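Excluded from the complex is one protein chain; the other protein chains are retained at their positions.
Every chain is named by a letter (A and B) in the order it is written, and numbering of its residues begins at 1.
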Amino acid sequence: MTAGATARWHEVPAPAFAAPLAAVDRWRAEEDGPRTRVDARLLVRGDDPNLAGHFPGFPILPGVFLLESLDQTVRAVFRVMFGAGVGLREVTRMRFVAPVLPGGELRWDIRLEPEGDEGVTASAKAYRGGGDAVAATFLAVFGRDSDA
Amino acid sequence: MRERLDHRGVRGKLPQRHPLLLVDQVVELRAGESIRTRKAISGTEPCYRALPDDAAPESYAYPLSLLVESLGQSAALLWLEGQGEAVDESSALLFTGARGLRMLGAAYPGDVLEHTVELENVIAETVFARGVSRVGDRTVLTAESLIAARRPRTAMGPPDHQDHDQRGI
């Protein structure tokens, strides 16, 4: 089953914070008890100016942009669903399995689980090229912004 | 032997270019052991271009993805010392993952990041290192383990090319 297949899509506005790119286009989410399952998408654009330098004549989405995409997605989901500001505190592990090339759509399967009082653990897989090929896996911890 | 590299020297070693070449200089390199590098953060960088004027003060924090990339490029400069080119005709050095990255603070335009990376071990063309990023005496990021591997360029084919031996969780 695709995460949140019955939930509606939310378009993500341009980031209101310093960012190398708008790293998520849209997401939808479904609550499952204390957990939240998120499906998010990003079209990897060939005209992204970052790719001119990564690498010249050999464009590959930098692996850290998947981390950026995960961060922007979780921040967007929290803002809309829980009216809360969150930020990345720790990446327990991240693993880049296969490179992401421009032209395809990146698809996220993210499971958010409460961790302690203020935190949330994100267990995530990114799939590339619109298919079932895993591009990367993450386990990360987000915390509530202190002023939120 | 200790070595320093100016930005020209950094360009000679790393394949990344503007806007993703994220190391300005190598302050000290001990081959096979450790490296110290610097990266100055400026408000003219592309990541600040679209920031609205009414953005909150913390919105000016340098993006963590670029912070990690800058630390990772510092690690690559250490690994590449005496190990050939980052990308050659048949292979490329790829960042394959990390463990235990802790975001402990933020860096802003005007700050100079100083990264320190220590090599832990090299096993079967796979390198492991730990790193710290500081601004002055303030630690902003620590990495328990940064992992990179030399991989054949054929493994980087188009998206329909699947790597059957590489599965996720």
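What we mean here is this: a residue touches a chain if its C-beta (ideal position, glycine included) is under 8 Å from a C-beta of that chain, and two chains touch if they have at least 3 such contacts.
Definition applied: contacts and distances are computed from a predicted model.
A.B. asks: Pick from "ABC-2 type transport system ATP-binding protein", "Carbohydrate ABC transporter permease", "Carrier domain-containing protein" or "NADH-quinone oxidoreductase subunit M" the UniProt protein name of the chain that isn't shown here.
C.D. replies: UniProt lists the chain left out of the view as "Carrier domain-containing protein".
A.B. asks: Out of B:42, B:90 or B:126, point to the residue that touches the absent chain in the complete complex.
C.D. replies: B:126
A.B. asks: On chain B, what residues meet the omitted chain?
C.D. replies: Its contact residues with the unshown chain are 96, 120-121, 123-124, 126, 128, 145, 147, 149, 165-167, 169.
The rule is short, and it goes like this: only the chains that are shown with their structure count from here on.
A.B. asks: Taking the touch rule as given, give the residues of chain B at its contact with chain A in the complex, in rising order.
C.D. replies: Interface residues on the chain B side: 15-21, 46-48, 50-52, 55-56, 58-66, 68-69, 72, 87, 94-103, 156, 158-160, 162-163, 166-169.
A.B. asks: Could you please specify the touching residues of chain A with respect to chain B in the complex?
C.D. replies: It comes out as residues 14-20, 49-50, 52-56, 58, 60, 62-65, 67-68, 71, 87-101, 103-104, 123, 125, 128-129, 131, 133-134, 136-137, 145.
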